[in-house]
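One structure, as structure tokens, below. Some questions next.
Omission of a single protein chain aside, the complex is shown with its protein chains in their original locations.
Chain IDs A and B follow the sequence of writing; residue 1 opens each chain.
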Amino acid sequence: MNRIIHHPILGEKKPSKEVVIYVDDKPIIAHEGEMIAAALIANGIFINRYTLHKHKPRGIYCAIGRCTDCIMTVDGVPNIRTCITEVKEGMRITTQKGAGVWQKEDQQ
Amino acid sequence: MIQTELAIVGAGPAGLSAAIEARRAGADVLLIDENARPGGQLFKQIHKFFGSRAHKAGTRGINIGTELLRESQELGIRTCLKGEVCGIENGQNLWVVIDRNRSEIVKAKKIILATGATENAVAFPGWDLPGIMGAGAAQTMINVNRVLPGRKVLMLGSGNVGVIVSYQLLQAGADVVAVLEAAPKLGGYGVHTAKVARAGVPFYVSHTVKQAFGTDHVEAVEIVKLDASFNQIPGTERIMEADTVCLATGLTPLTELAWLAGCKFKYLPALGGHLPIHDDRMRTTKENIFVAGDITGIEEASTAMEEGRLAGINAAADLGYISEEEAKIRSREIWDSLNCLRSGYFGQKRRESKDLMLQTGNEVIQWKIH
Partner (left out) sequence: MEELHKSPAYPDRDRLYKGPIAIIECIEEIPCNPCEAACSNGAITIGESITNLPKMDFEKCVACGRCIPACPGLAIYIKDYTYSDTKALLSFPYEYYPLPEVNDIVEAVDRHGNTLCQAKVIKVRNPKSNDHTAVVTIEYPKEYFEEVISIKRIK
């Protein structure tokens, strides 16, 4: 269990509203308001994407939206920095391969 | 187009402090931050801060953050969250991408850049494996998101960030298998190091990570001893099991916007490298642009807050909300405070670098505060 329920300084984790998000079509429980990358780690998922040429797995590195190692495709939009993006009920997230593919029509 | 008198980029301790001072003086302020929540790195700092009682010493960083947020809310400071400032045009207009789906031009009379810093990377074979991250990243995960990124952590770097995050990892329920330091001497404050040492965590000076192993995730690292010239000594390699490696190897100021705006820079390695030149009122070489916090040099939250106040007061003075006389007096008080925070053995290099910065700044910065 990767969630920190009891903490000597932060205290007890307040009960959160659970939301269901889908990671590579698999449903997982996330907590409302948390960052996608955190929800994944809480569920034991540490790989966010694979690199373009050598297909190497990548996970969070800076966790503050600066490095893009955590990017995944979210609701059809690639290159979303999952460490600074909040979960939403029903979100569909896929492990991104390389630069990702736009699954939505370009709205411009 | 959004108009404001003072645009502050970055709502961390420096930006918040600047916004509060300027707003109190009566200026119209717009505080912009790319994150969904303000506070910068403050909400990861669950330890009690040092400093003087006047600097809120003995108070946990998170509580200082809450206090600053409360003040800014009480003052009704306009805040634009999820707003990424991607450019500055003519030193007046900020191009902001909001919520990743629309852009706005912010026309400001004065700008304060308080964009903070980013963690340095140390590359070794296998460093890109999931589970290898900045120490600050682990800190964000455990203290802000309340998730454990791993249970057997190797910490690379014994400076304050390294030992503070090591302690916080222990508090979060992880084990720290070792703290490595490339230099022959440990880098953090003795009291921070002592907390981690008495928890049984071994410290290895003159050591670094040679490589990391694992298929989908780091599983073990090979550590190696370094000689006096920081070269790896063959035959001293040792394997250590770890499911997480944290790199606490320094920070570098995030100065892109200052570069874009055309500010002139000075190189001061003790403060993190190339820094926008500023004077004793936090003015840069570009008229109407000020800087505050880690963007001006890597220090601490306490100095960031003081520099933020300095920039906020002088920007407000420049807008006519504070008299030159009052700005001078209040700036003097803040400088006393900053000198205090930069005193002692640990503050020496920072103090000397800041002195060099001010020498240059006071000399080359010509534009006046009206």
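A few remarks follow.
Heads up, the rule we're going with is that a residue touches a chain if its C-beta (ideal position, glycine included) is under 8 Å from a C-beta of that chain, and two chains touch if they have at least 3 such contacts.
Please read all numbers here as calculations on a predicted model, not as lab measurements.
Among B:G10, B:P38 or B:G51, only B:G51 touches the chain that is left out of the view. Annotation: of B:A304, B:L341 or B:I365, B:L341 touches the absent chain (contact as defined above).
Within the complete assembly, B:A194 is the residue of B:A194, B:I233 or B:I329 that touches the hidden chain.
By the touch definition given at the top, subunit A reaches the unshown chain through residues 6-9, 11. Across the interface with the omitted chain, subunit B contributes residues 47-53, 57-60, 63, 170-171, 173, 189-192, 194-195, 197-201, 340-347.
In this text, only the chains that are shown with their structure count from here on.
Residues 2-4, 7-10, 13, 34-35, 38, 41-42, 46-48, 56-67, 69, 83-84, 86 of subunit A are the ones that touch subunit B when the two sit in their complex. Of all the residues in subunit B, the ones that touch subunit A in their complex are 34-36, 41, 46, 60, 118-119, 121, 128-134, 136-138, 140-143, 145-149, 171-173, 216-217, 254.
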